[in-house]
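Here the complex is missing one protein chain, while the rest keep their positions.
First chain written, first letter: the chains are A, B and C, and each begins at residue 1.
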Amino acid sequence: MRAAIVGSTGYGGVELIRLLEAHPNVTVTSVVSSSSAGSYYSETFPHLTEIVAGVMDDVDPALIRGKADVVFLATPHGVSAQLAPRFLEAGLKVIDLSGDFRLKDPAAYEAWYKKGAADQAYLDRAVFGMCELFGDEVAGADFVSNPGCFPTATTLGLYPAVKAGWIDPNSIIIDSKTGVSGAGRGLNLSSHFSEVNENLKAYKVNQHQHTPEIEMVLSRAAGRPVTTTFTTHLVPMTRGIMSTMYAAVTDRDRTTGDFLQLYREFYQDRRFIRIRQAGTYPATKEVYGSNYCDIGLNVDARTGRITIISVIDNLVKGAAGQAIQNLNLMMGWDETLGLGFAPVYP
Amino acid sequence: MRAAIVGSTGYGGVELIRLLEAHPNVTVTSVVSSSSAGSYYSETFPHLTEIVAGVMDDVDPALIRGKADVVFLATPHGVSAQLAPRFLEAGLKVIDLSGDFRLKDPAAYEAWYKKGAADQAYLDRAVFGMCELFGDEVAGADFVSNPGCFPTATTLGLYPAVKAGWIDPNSIIIDSKTGVSGAGRGLNLSSHFSEVNENLKAYKVNQHQHTPEIEMVLSRAAGRPVTTTFTTHLVPMTRGIMSTMYAAVTDRDRTTGDFLQLYREFYQDRRFIRIRQAGTYPATKEVYGSNYCDIGLNVDARTGRITIISVIDNLVKGAAGQAIQNLNLMMGWDETLGLGFAPVYP
Amino acid sequence: MRAAIVGSTGYGGVELIRLLEAHPNVTVTSVVSSSSAGSYYSETFPHLTEIVAGVMDDVDPALIRGKADVVFLATPHGVSAQLAPRFLEAGLKVIDLSGDFRLKDPAAYEAWYKKGAADQAYLDRAVFGMCELFGDEVAGADFVSNPGCFPTATTLGLYPAVKAGWIDPNSIIIDSKTGVSGAGRGLNLSSHFSEVNENLKAYKVNQHQHTPEIEMVLSRAAGRPVTTTFTTHLVPMTRGIMSTMYAAVTDRDRTTGDFLQLYREFYQDRRFIRIRQAGTYPATKEVYGSNYCDIGLNVDARTGRITIISVIDNLVKGAAGQAIQNLNLMMGWDETLGLGFAPVYP
Partner (left out) sequence: MRAAIVGSTGYGGVELIRLLEAHPNVTVTSVVSSSSAGSYYSETFPHLTEIVAGVMDDVDPALIRGKADVVFLATPHGVSAQLAPRFLEAGLKVIDLSGDFRLKDPAAYEAWYKKGAADQAYLDRAVFGMCELFGDEVAGADFVSNPGCFPTATTLGLYPAVKAGWIDPNSIIIDSKTGVSGAGRGLNLSSHFSEVNENLKAYKVNQHQHTPEIEMVLSRAAGRPVTTTFTTHLVPMTRGIMSTMYAAVTDRDRTTGDFLQLYREFYQDRRFIRIRQAGTYPATKEVYGSNYCDIGLNVDARTGRITIISVIDNLVKGAAGQAIQNLNLMMGWDETLGLGFAPVYP
């Protein structure tokens, strides 16, 4: 299968290329960039010298249709809304990594993203590709909206407990922490080394655009509207997301062991979800460079609350890896195809 | 005034020496270490070459009484419990940086610290030195128990709202993050560079020994027993603590501005507490190397919850700096004496 | 092919396991540790949960012979000297990652390593596996001594110029910098996070045990004894080695372009060596997690000196990756088998 990567000079794009290099069924045949068309990709990314040979293509759906069967859009919010319909109409399958097609309600998108929403017809057509939760809906789709990095770590960690009714969904508090690569490759003082190194900061307090996406998934689990408190922090590291999540348990007799058992059963066939032993909690480096989402949890009898900790690599399971996992599901391949490598540690 | 530092080869001890070098009223006359007595301090800490000239003394209260008027105990939990009475009986003023004299209930100490508690008479005698909250009690004391790093950041951030009854104290969830120096200079795989760098991990989930200290202060604010959820995380940086705190507001009509006003008034004469503008939140580097505690907050009308963010340098306001501030209060000096320097940034 | 990893709880061992997981011809059938035999490997390395299932074996050559065909010794200097003969006598192929069999002169080993040397018969039998320089000698061998991390980066960067007589070998100065994982997983204050982070230090100035190994290779290139100045520095990062090398050129008319051409021809069939364009120099992250060695250089007409910059990932090309490359060469497989993945960036 031939693939094109649009937005290839960003971190999502270059991670797609790294991962697809190792995929047995896919060849990257077009590396696309509106800003750098015509220049060699390895000049932008010297680590791919002698690995990616060619020059970048312009954003031209007709041209790309001649070279590829599927296009990954690793483009910014607002750009994908414009590009996805053009590539779909050109006859390509589309996997969009931006937030433009995740929320089905344009008003919610506009309220949180502060931009105009995509066309409703395409919002309806895009399948929300949270693989371990809604993977069945992805099979056979030609247009998948890849979930956000925070929603992936967060909802994978909360879904079984909410679905089972074992925690009160409206008591959920989500404290998330991310490495700096999540902010992308665009220059900004908040990603400037001397500002970020040896520093920890909160940002978008109660205003992060991933909030409605998280609530959308949790509401589906709960069967009723859920509202959550969600805060994000920037950690001086390149990769990794951790969500530390707090909720009131609905039955104080349920133990840590009961919850672990629930989670193991819920995810029993899902290779990329690893539930940790009681008393141990995953660290972000334990999934570095891989498609795993690792989850640990603890019920505190003193307070009647559960603490759930979920980690991913934001560029893999939180972006490029899950996008490839979605391609595997679209094509009816094993979902782990090309993604079955171990984390890089240390 | 002449000061001795016991436990001088740890990070708390060496930070005391850095800060006291700049204190106009204090001279460090004895640098004490049980493990390194007789060797030059600057061999252990070459950054103090030509600044600290002498060799380390052994832990000998009589000897030290001849050289010093006050002793800072920067010793591990369990050690201070033994040493503090000996130094007090020798006639020295004592400021203890360990956790051994903070909790007045020996049973609570033993449950959380998994060690035998100090003698009740000395527990009763030690004044808990959270300067901005209970500083009045420190004046004239000869034995002060310096607060823990997490309790300092956390309770300074919560106290005004709990005291005013503006948040429900039993709804409080505290998500804390610390730099690695908080784990001390002792060797441990969890402080090994390659394990910590590019990594984020949670530890002591629902089991951190600072939990009862936090609850002790909040209970005092609330006027009734308070139970909280408290989780700590290790961040790949050397210095800094951030507590992100969540609670239900008791009156949904109160705004972010109302809370900021409450905090500004509560801390109006306290030089080391800085309340940030609405919409901005402190980062740990903004207090790096200094005795400040910076606080920002946001009320979310959607959820009826407040998010409060409080940062300190764990080695300064969370340890050595507050200890010196306590000395200033004990002696009736201006509490900022020797501590009025700007943070190191970037 | 079945492989055993001895010293599996160190960083070299765990990297071998990561890489061999992806090797099409090799299965790791025994994970060996003298200190942790009988416990689950994934308890020591949770990132391998559900990837490596079993418990660790003890160091028992007869037992391991029943389970494996080749053994990788990722054991400390001094230990391999004892173990390698035992495994060889048991009929296993051996690839040793320590320094014990690299130097053929026991006196040199003892002078630089401050330990007793291995038995001369085994020193003679071990093939020094610097793949791109002496790979022909590895084919068919049953005992390979894998080169050191600094010698790999350094001699790959210097060999073509010395061999061609284009630089004066006795003018060579090597300034090397390494990430902290090179110091291993053993606890030491010099790998303690708070000591290393935001810090840069030189160590073993003019005393590093890799000096004679570098001189051994360069002497072979020059056809006469070569002495070099070699200094190592510890950089606050986990992975990566850079050697910045300086030498006097023998003919001041030769340009940067001439040298680049020489290097490209010398390494033209070697997939893992990438020579950079004039005016660009490799950074360590550009080979992160991969088996590449990237080289850039510049001739300065002002001074008549060349500056050569060579980078590797110390745990891959500098240890586990080159060890697998040596296995490939021993077995007559394509040397890139199982190693042809892209670097992880960013």
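Assume a contact is a pair of C-beta atoms (placed from the backbone, for glycine too) under 8 Å apart; a residue touches a chain by one contact, two chains touch by 3 or more.
No experiment lies behind these values; they were computed from the predicted model shown.
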| item | value |
| --- | --- |
| Displayed partners of the chain not shown (whole complex) | A, B, C |
| Candidate in contact with the missing chain, chosen from C:30, C:194, C:290 or C:322 | C:194 |
| Identified contact with the non-displayed chain, of C:106, C:135, C:184 or C:346 | C:346 |
| Touching the absent chain when the full complex is considered, from A:42, A:98, A:181 or A:211 | A:181 |
| For subunit B, the residues touching the chain missing from this view | 11, 14, 17-18, 21-22, 45-51, 181, 197-198, 238-239, 271, 274, 276, 280, 282-283, 285-289, 294, 341-346 |
| Touching residues (missing chain, whole complex) on subunit A | 11, 179-181, 185, 187-189, 191-194, 196-198, 236-238 |
| Hidden partner interface residues of subunit C, rising order | 173, 175, 177, 179, 194-195, 197-203, 205-206, 227-229, 231, 233, 235-240, 242, 244, 246, 281-285, 288, 296, 298, 300, 302-303, 305, 307, 309, 311, 346 |
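The definition used in the following text is that only the chains that are shown with their structure count from here on.
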| item | value |
| --- | --- |
| C-alpha-based rotation, subunit A on subunit C, 0 to 180 degrees, nearest 5 | 180 |
| Same-residue or different-residue interface between subunit A and subunit B, half as cut-off | same |
| Centroid spacing, where centroids are CA-atom means, of subunit B and subunit C in whole angstrom | 45 |
| Separation of subunit A from subunit B, taking each centre as the mean of its C-alpha atoms, in whole Å | 38 |
| Shared interface positions of subunit B, touching two or more other chains | 179, 194, 197-198, 236-238 |
